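These notes concern the structure reproduced below.
One protein chain is absent from this view; the other protein chains keep their places.
So, subunit A:
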Amino acid sequence: MTLALSASGAGKKSAHKSKLTSDRIRSAWLFLSPMLITLAVVAGWPLLRTIWLGFTDANLSDLSRTTFIGLENYYVTFDGEAYGLLVDPDWWNAVWNTIWFTVVSVGLETIFGMFIALVLNAEFRGRGFVRAAVLIPWAIPTVVSAQMWGWMLHDQFGVLNEILLTIGLISQPIAWTADPDTAMWAVIMVDVWKTTPFMALLILAGLQMLPGDIYEAARVDGVHPVRVFFKVTLPLIKPALMVAIIFRALDALRIFDLIYVLTSNSADTMSMSVYARQQLVDFQEVGYGSAAATLLFLIVAVMTTITLMAGNVKLSEGPQS
């Protein structure tokens, strides 16, 4: 893509494009076209259709009778009362749930991932085996691991309650996924368990790019290892860390499968995706659900832009004393 764009950019400047250059541009577009067409079909078209449906009163029972209703799915006043997604407390509950989930789970995953990456970066016997073993939670499909945890967290037959009761930490079983106080934490815990290896691997890749000699220089200078971590390692892996965090945050903002399997449609844990699915499928409100999906898309897009900009600013500034 870059090649084609820069070549065409250069071509515009000179009045006469050489045959070689135009040949190159043509073949570049030729090679790109399968990907562009596929993207348009599998990503572009569904996206546009969802956005369009968000402006209609489409219902799953009969999609052929669909009328354009403008912004009514988002906001409308009727007899002096406001209706629509923007004033729906359930929607905003889902938004805050999602953001809370994203911040806490990605935060914990970053910290734990960093620990694991630092351990795996050290030389020890059986390191290859441990590296592979750590990846197992990430390799299990989310639905499977969510179901597995669902059983382990079960209020009557779950192994977690059994263990805690036996060692006397709790006096009666806790309904981890049903209790409003614990449901979100249960979801966060399972997500952290599942995704920390991914984070660890990305950070490990960053750590392995670091030159070894500066650590020897720090040893000769007698700098304390903790200080070396904060003053040398952390600033140097920051670019890799930012990429990992952005990657994970985008993923977390769209969380669906884990929450749906563990807690179904519970309002305590409902994320934006779960809300959109409930409207679309359970309530058959395709128009309203599509509006929610569109808003979700916008929120994720805005947050990505903000994160990228914030990350970039920090990256280019670099640490200054």
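Criterion: a contact is a pair of C-beta atoms (placed from the backbone, for glycine too) under 8 Å apart; a residue touches a chain by one contact, two chains touch by 3 or more; residues count from 1.
In this section, contacts and distances are computed from a predicted model.
Protein name for the hidden chain, per its UniProt entry and selected from "ABC transporter ATP-binding protein", "Poly(3-hydroxyalkanoate) polymerase subunit PhaC", "Helix-turn-helix domain-containing protein" or "Intradiol ring-cleavage dioxygenase": "ABC transporter ATP-binding protein".
In the complete complex, the residue from A:Leu86, A:Met152 or A:Leu236 that touches the missing chain is A:Leu236. Across the interface with the omitted chain, subunit A contributes residues 211, 213-214, 216-224, 227, 231-232, 235-236, 318-319, 321.
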